[in-house]
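Yeah, one chain of the complex is gone here, protein chain that is, but the others are all in their spots.
Right after this comes chain A.
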Amino acid sequence: MLSVLSVDLGTVFCMADAYTDALRELREFSGDDPSRLAEPIARSFPVSGASICTLGEILSAETVSASDPVAARLDELQLDLGEGPCWDALRSISPVFEPDIQHSPRGAWPMFLPAVAHEAIGAVFAFPLVVGHLRLGAVDLYCIEPMTLSPLQIRQASTLAAVVSRLVLRRALEAARDDEPMHPPVDRFSRRAIHQATGMVIAQLGVSVDDAEMLLRGHAYAENRSMAEVAADILDGRLRFSIEAEGIEDVQ
């Protein structure tokens, strides 16, 4: 009973432009207020709305941005109930697709499904927000009608989610740095160790210097330890980042 939305070519090209714009907008975002970030994501796909939320063990569960009240409600339900596509997406580090959530749901959510039955929501797609092995949240897309996403749209949404992931982590780390000088300033010797550990992470994951540094800092933040301590663990081989399937796991 899947009703496929027919879209003419003009709409498709428009979407492609909207996606490029969204990618640029998210990459260049440097403002203080992230509450409008879901809008360019929503415009990139033939969906009704989008939302960005943080959840999991590292960041507190909250909606960062929602393009409309229904998107906000979808997030709120999942965050309040502690279950739903965004939780599963984060847990599995892979997208979760519900093309017809009202009539043929794929997931088993005893509380979320009855709750979503009261909403004007036909399809839900959740993309995890992860940086390396750090699980941060999810981007949800919804459509009032049942619909499917094409493989290209899935790739595009995953790319946008990857950009949002870095943005969310960077903001969290900046906020943490501003809030409290958690750890004493790093001495020169430890700083060398941190640079060496950054190099190890670059080689372990094949990521850029910036990402490797962010992963180190994010790991330290998630475990409430200093970067120097995490660096020492990496150099000693007690902590190793490795790529496992799509996600990145740390091997302790």
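Keep in mind that, in the parts below, a contact is a pair of C-beta atoms (placed from the backbone, for glycine too) under 8 Å apart; a residue touches a chain by one contact, two chains touch by 3 or more; residues count from 1.
Just so we're on the same page, contacts and distances are computed from a predicted model.
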{"item": "Hidden subunit of the complex - UniProt protein name among \"Radical SAM protein\", \"Sugar ABC transporter permease\", \"Cbb3-type cytochrome oxidase assembly protein CcoS\" or \"GAF and ANTAR domain-containing protein\"", "value": "\"GAF and ANTAR domain-containing protein\""}
{"item": "Candidates A:Ser51, A:Ser65, A:Gln78 or A:Gln204 - the one touching the absent chain", "value": "A:Gln204"}
{"item": "Residue, one of A:Arg106, A:Arg155, A:Arg177 or A:His195, that touches the chain absent here", "value": "A:His195"}
{"item": "Residues of chain A in contact with the chain not shown", "value": "187-189, 192-193, 195-204, 206, 208-209, 235"}
